[in-house]
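The complex appears here minus one protein chain, its other protein chains still in place.
After this line comes subunit A, so read on.
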Amino acid sequence: MFLTDVRIPDSRRLGEVGDGWRVAQTTLNNERVAIGGMRLPREGGMIGPAAATWRERPELRTHDLHQRLLKLWVEAEVARLTGERLRQQLVAGQPGPEGAGMKLAFARLNQEISGLEVELLGEEGLSYDDWTMRRPELVDFTGREAGYRYLRSKGNSIEGGTTEILLNIVAERVLGLPAEPRTDKDVAWKDLAR
């Protein structure tokens, strides 16, 4: 994004002057919670359509896919329980650091599960529902086919903070490990290598 001579009225300012970083962080945190913190019933996430396909289409089943599906089913159920535990902590007024991890877990699970489902579909997995270019009105993970969900979920480990940055955040803020040495801290942004 390039901004050149853009005039923005003070009425559009969010928060106090000098407080912009906090406002931006709050927005990003909410994005993470939105990706990772939805309350779900069992099989409520991406595992739902994959499990349904498995049940409805016995002719697609192989031993290899069965082992991988079961492992992901268990991981999805455990991630759901972790999200539920996080919500119970918030209700009890004891917020824990688990929130930082939810988005990491769901990004990986969404990608692996939708990838497995494309493979499970065999010949159909090579088809795609619709390549028409249009601005999406909302993110629709379940209303479209596995191929779309596989490609869309690739964004889950980038949007709202990449998985790599979130792992840094967990390591530094939750585990208290030292930060990487930085050479950019006392350099003006315009002078940084980019």
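The rule is short, and it goes like this: contacts are C-beta pairs under 8 Å (C-beta built on N, C-alpha and C of every residue); 3 or more make two chains touch, one makes a residue touch a chain; residues count from 1.
Note that contacts and distances are computed from a predicted model.
Undergrad: Between "GntR family transcriptional regulator", "Acyl-CoA dehydrogenase", "Phosphate transport system permease protein PstA" or "CoA synthetase", which matches the UniProt record of the unshown chain?
TA: From the listed options "GntR family transcriptional regulator", "Acyl-CoA dehydrogenase", "Phosphate transport system permease protein PstA" or "CoA synthetase", the omitted chain resolves to "Acyl-CoA dehydrogenase".
Undergrad: Go through subunit A and note every residue touching the omitted chain.
TA: Spelled out for subunit A, the touching residues are 51, 54-55, 58, 61-63, 66-67, 69-71, 73-75, 77-79, 81-82, 84-85, 88-89, 92, 94, 98, 101, 104-105, 164, 167-168, 170-172, 174-181.
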